[in-house]
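A single protein chain has been omitted; all remaining protein chains appear in their positions.
Right after this comes chain A.
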Amino acid sequence: MPASALAFEAVTKQFGTLTAVDDLSFAVPEGSVFGFLGGNGAGKTTSLRMALDILTPTAGRIDVLGQPPSRENAAAIGFLPEERGLYKKMSVLDTIVYFGRLKRMEAGAAKASAMALLERLGLADRAKAPIEKLSKGMAQKVQVATALVNSPGLLMLDEPFSGLDPVNQAMLEDLIADAAKGGATVIFSTHVMQHAERLCDRLLLLARGTKRFEGTLDEARGALPFRLVLAARGDPAGLPGVMKATRTGGDGDWGEYAVEMADGAAPEGLLAHCTANGVALNRFDVHRPSLHEAFIHFVGSDPATPAGEAAR
């Protein structure tokens, strides 16, 4: 296992009587794209804030790039907060350069990097415009640029896709993928599973401040049984690996069956068996669970609905 860019060990954060993060442990391997999944109030934002040293954990240990959280790491981190805001009167370029400077960059380097990003984001011609003259989507892109200006080794994005139109969402996905290709570790929180499905190497599912799952996308989906629907001439119950087959429809000889496989039995093996032994099939649909279904499985509720009180 490669070194961790970010590791939580038994971290708890309490606000008064509310426990926002409860005994949370996980590790983000260097160079991976890591998804923080959870509904509102699951503890995603609190966790990120603790990693940034904006909040201090009540208990536990956090390692960021091999060090305890501190502003010393700011130069290597890019952060996009969930709630967006920029200085309205500042120009686009000045804003990005300012954040670059706050992250220990020299003025010249910050400016060069800012211009390159603006080119990429299609905002180069607005470099001198004050933020207040931009549309909301443009301002969001500027904020993304403030996170990326220092070419961070560790990128933390809190709900980066919220508020972006589909075109810009795709652009942001590209940016994230590029950053990952460049060797950066990317951590982003979201409650939209499709983004996580497309981007993430590894996932952390949170609910009410506790970890419900940590692992790869396949592992998450693998934790749920897949659904197999087949149409066969006879009852498939006796076939190897089939635990249970329920006829759900069909007419005459051809019956439609919902099949449950035994643990560890793969549908591919069943299909091979049928082909080799002349079992007549005219349908063989394997329906793998989506991340959304996995999420509901692990968390017990839909990601879009609040899974606890707001914890900040």
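Rule of thumb we're sticking to: contacts are C-beta pairs under 8 Å (C-beta built on N, C-alpha and C of every residue); 3 or more make two chains touch, one makes a residue touch a chain; residues count from 1.
Keep this in mind: contacts and distances are computed from a predicted model.
Per the UniProt record, the chain missing from the shown structure is "ABC-2 type transporter transmembrane domain-containing protein", taken from the list "Anti-sigma factor antagonist", "ABC-2 type transporter transmembrane domain-containing protein", "histidine kinase" or "Zinc transport system permease protein".
Among the residues A:6, A:33 or A:52, only A:52 touches the chain that is left out of the figure. Annotation: of A:98, A:161, A:188 or A:298, A:98 touches the absent chain (contact as defined above).
Contacts to the hidden chain, counted on chain A, fall at residues 15-16, 49, 52, 54-56, 71, 74, 77, 79-81, 83-90, 94, 98-99, 101-104, 143, 146, 310, 312.
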